[in-house]
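A single protein chain has been removed from this complex, and every other one stays in its place.
All chains are identified by letter, namely A and B, in their written order; residue positions are counted from 1 within each chain.
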């Protein structure tokens, strides 16, 4: 079941002098089982939109259908907890949400809140650790003894352990070194490929968007500016320029070569294929 | 004379495991040097030792030829400034002007001189229209530019950037990277940038690679990037321009790897028109 967002509007501190319109009529149908990127400049409404998806922000105007729930204004959703279980939201720098004495207890915190017994929750915590690339033996250690990257893995494990259908990630790789970032992204991709989880990724990193995502949503001033599949999006470097984002290296190179008279298949987004195409162009002219 | 000279430096936080192990290095005056290495390689620790926030267990640090010690720490700090990673946690004043003034106040600059210095420094980073702005109303990139202005105000010879762009959005990142190059344009300031951004590394003049608290490699970006396998083992990726030009070199299209996309495009265009 896809996520259906209709005419969603949101204003912060409405009616006060500080009122600020963050979302201005969002219409989206985000497909199930795919990886969808949300991009846009700071203040474009990304985090406001994302916080609607698990009910952290209540719908003011419009509606959302997600994970079997229908969200609309003035409704008292008793099952909001269940919604939050089904839609896992990983915030930016999630390592700042750790608080328990042991890693195991911290990961088990969510499941216990969602109704598991402590024993069941701890059992789940044990099985989730290897999935985020941490050793099971760490379970009794304090999360505060870990390195920054490992802390983040524990925090992410704390969301994954709820086994959400939909996983919303806000800049999950920010601040990690390139290797750490890649490992992190691979973890999410495997959840998508192997377990069919729907993933929504808020990111500034166009290399990640190109490499991992199926669709791209561009937000600007609280409106959907573009919504298309990733390849279509990256065939239009000018769209990225308009929102002040540098295209990935391969897109820039392709564009520059095309401007200089090279004929390159717009479908190429792979380094190896591009190299072959360039080779044929440079040599065939002889 | 080198801007920084480090000899046999050893540092540990808990006196058990050494974070920096007998490091020696020199950073030429007026250069734009980048320090790379994955998280936990000792990069940020070395920055803190250089500005005297951490005291090494062994070895010496010389700044512009003077050895850093307890007595001259205060004096030497007017020669070296640092911009940290988190834009919020280094914004001390309640407005942009107050924050730039902070360093001047500490240096006992006479009050009547401050306004001119503040305006001049703010102008250098393009923040002169924001002198009365409060930090909550500024973007991360703007806050980092204010941090730079605060350091420029005391006219240091060396500026260290400790992953200063890693928490910024792409616009902020681009603007700070441009600012860093601008600061080094006249070669009258030494820039040391600790970074993960390989495109920034490609634009620097000198690169130091740290791994497990030791200097693994040092040299020009060309020299460093020639060791592709070692870098990849350390989890450091090559800039895209270099990756693709290396591939084209292997295919016999290009003669050698190139560091910027413009160079790649230029070389390919020449080849194309020749044929």
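Everything below uses one rule, namely that a residue touches a chain if its C-beta (ideal position, glycine included) is under 8 Å from a C-beta of that chain, and two chains touch if they have at least 3 such contacts.
Methods note: contacts and distances are computed from a predicted model.
J.: There's a gap in the complex where one chain should be. From "Glutamate transport system permease protein GluC", "Spore coat protein JC", "Probable chemoreceptor glutamine deamidase CheD" or "Transporter", what does UniProt name that chain?
T.: The chain we cannot see is, by its UniProt record, "Transporter".
J.: Quick one: say which of B:19, B:154 or B:231 touches the chain that got left out.
T.: Touches the omitted chain: B:154.
J.: Among B:35, B:82 or B:194, which residue is in touch with the absent chain?
T.: B:82
J.: Identify the residue among A:26, A:49, A:64 or A:98 that touches the chain left out of the display.
T.: A:98
J.: Can you list where chain A touches the absent chain?
T.: Within chain A, the residues that touch the unshown chain are 13, 16, 18, 51, 54, 56, 81, 84-85, 88-89, 91, 94, 96-99, 109-110, 112-114, 144, 158-159, 162.
J.: Need a quick check: the contact residues on chain B for the chain that isn't drawn.
T.: Where chain B meets the chain not shown: residues 48, 51, 53, 74, 77-78, 81-82, 84, 86, 88-95, 97-98, 101-111, 114, 118, 135-136, 150-151, 154.
We take it that only the chains that are shown with their structure count from here on.
J.: Between chain A and chain B, what is the separation of their C-alpha centroids in Å?
T.: Averaging C-alpha atoms per chain gives centres 30 Å apart.
J.: Residue numbers of chain B touching chain A in their complex, please.
T.: Of all residues in chain B, those touching chain A are 38-40, 85, 139, 166-167, 169-171, 174, 196, 198, 235-237, 239-241, 243-244, 247-248, 251, 253, 261-262, 264-265, 268-269, 271-272, 275.
J.: Can you tell me which positions in chain A touch chain B when the two form their complex?
T.: 41-42, 147-149, 174-180, 204, 206, 244-246, 248-250, 252-253, 256-257, 260-262, 271-272, 274-276, 278-279, 281-283, 285-286
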